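What follows is subunit A.
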Amino acid sequence: MNAFRSAILGAAVALAAGVTTVPAMAETPANMLVIANRIDDITTMDPAQSFEFAGSDVSHNIYSKLVNFDPADLDAGYGPDLAASWTVSEDGRSITFTMREGVLFASGNPVTAADAEYSLRRAIILNKTPSFILSQFGFTPENVEETIVADGNTLTITTDQRYATSFVLNCLTATIGGIVDSKVVMEHEVDGDMGNEWLRTHTAGSGAYVLTSWKPNESVTLTANPNWYGGEVAMQRVVVRHVQESSTQRLMLERGDIDVARNLSPEDVAGIREADGLVVDSELRGRLMYMSMNQKNEILSNPKVVEAMKYLIDYEGMQDSFLNGQYVIHQAFLPATYLGAIDDTPYHLDIEKAKALLAEAGYPDGFEVNLVVREAQERIDIAQSLQNTMAQAGITINITVGTAKQILGEYRARTHDIYLGAWGPDYPDPNTNAGTFAYNPDNSDEAGATGLLAWRNAWAIPEMSNETLAAVIENDRDTRAAMYEALQREHQQVSPFAIMFQKIEQTGRAENVQGLSLGGAITAVSYWNVTK
Partner candidate 1 sequence: MSIQPTGLRAWLLTDTPTSRHHARMAAYYQAWLSLKSNHMAMFGLGILLLLVILAAFAPILAPAAPDFQILDLRLTPPVWVSDRDPNIDGFILGSDSLGRDILSRLLYGSRITLYIVALVALIAPIAGLFVGTVAGYTGGWIDIILMRITDIFLAFPRLVLALAFVAALGAGIENAVLAISLTAWPPYARIARAETLTIRNSDYIHAVRLQGAGFIRIITKHIWPLCISSLVVRVTLDMAGIILAAAGLGFLGLGAQPPMAEWGAMISEGRRFILDHWWVATMPGLAIFTVSLAFNLLGDGMRDVLDPKEGKS
Partner candidate 2 sequence: MTNLLDVENLWVRFPTRNGIFDAVRGVSFSLGKERLGIVGESGSGKSMTGRAILRLIRKPGMVEADRMDLDGVPLLTRTEKEMRSVRGQKISMIMQDPKFSLNPVMRVGKQISEAYRLHNRVSKAEAKAKTLEMLEAVAIRDVERVYEMYPHEVSGGMGQRIMIAMMLIPNPEIMIADEPTSALDVSVQMQVLEIMDKLVVERGMGLIFISHDLNLVSSFCDRVLIMYSGRVVETLKADQLHNAQHPYTRGLLDSLPRLDAPVDRLSVLQRDPEWAKAESVTS
């Protein structure tokens, strides 16, 4: 405890001396898990529509999927969940799942292949934002009757061409692969919305938990699903409370009002490390922090300039100071732990080299560019560090801070110079990032491929796009990995993306809380293995 805190405490205690005694620490009930997290991004609980971090966290515990990860062993990759087993057809286009027997939804209805068929078709027909995760395999509202078919105890899905099976199954572990209780959902259908409106605020799954209450920006409460095929869970109730400030989360954790705090700043993490009865977990997540240079900007389209900029980032300085423990240097587009991920870090702060490159490029005295960044403190800090180091090579960076949506609008309209932001993978397959960082078949404005980061930065890469396409259909795991490795090395050299860091989530928890998995880089949090 530092001087200031002791001083305040001293004064306060002196004031209160003899009047009040300091009460014992609060304690959460033994069968209840209380988590502080920022959950203001949840807009719906419908697995066919939910596409945010906090939403995935909830969905993951409510909806079982055909295949899923074991939170106790994430490295093992996907494994059976509602599907007990599966086979792949000769031509590699069809996968047939055999359903696990005797599984019930929370409602008491049995989980059948028909429910799985309904759920996947529903995701395609509703065509909500995350539907691309499935529709990239050629499923359309028109063809689902043929391509997603239940037969007795089996479900067969047929893709438009041959894809790596791991690619397809990885995608089915995403939130959109959640299997809903078709009977319950259809009862609540309004105007042919396939229960979309009802599922926004209600759940009908077969996972470990059911949703009891969701108050936007306040809290989400889950209770154990008595019908879960995995058996009884230790935490009968899980409450996730929205707490914006890191310091507030830490206070609550220190007071014992919560069991887990998920959005801690490095300073608060350091504080919690010193506190009795509290521990800090670090888990590598999938999110990457990167800077990208719009190739529509004449100066930034110069490859020498791009390279110079990559040498003007103080990777170590940031990692070791204000990003300490929360981000680790990572310079390739696939997050560590993904298939084919590499840990090459060719770039480091080298002002002289950058100056030389700039001179070669014809800008010995530097230039002036704008950088847009979202209103989030760590990003603003990174921006200021960039501003500082680049100034040393004569480059003047003007920072514009805006709200997330504002910055994003500019980014999608390709009107930025430099964008500083983060990218999180959508599903646990390397294509999720390759398909956006290294894929841009049509760079024209008319293409409007706003979902592709390469397009957003006006980076024309016809050949690399083909290499990316080739990688998704390669069925040999090692070959596929090698293809991604090569792709990333090339990308590292030539792309206008300066990928800088990968996120580490640092979680503070009470010592007695065991078995909490945040899902690593590939999936969402799981509560069912937690004990206290």
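Operating definition for what follows: a residue touches a chain if its C-beta (ideal position, glycine included) is under 8 Å from a C-beta of that chain, and two chains touch if they have at least 3 such contacts; residues count from 1.
Inclusion criterion for the candidates: all candidates are chains of the complex that A comes from, given by their letters.
Here the structure is a predicted model, which means the values were calculated and not measured.
Here subunit A is shown alone, and of the candidates 1 or 2 it touches 1 within this complex. Put simply, subunit A touches candidate 1 in their complex at residues 2-5, 245-247, 250-251, 265, 267-268, 270-271, 314, 317-318, 320-322, 375, 377, 380-381, 383-385, 387-388, 399-403, 406.
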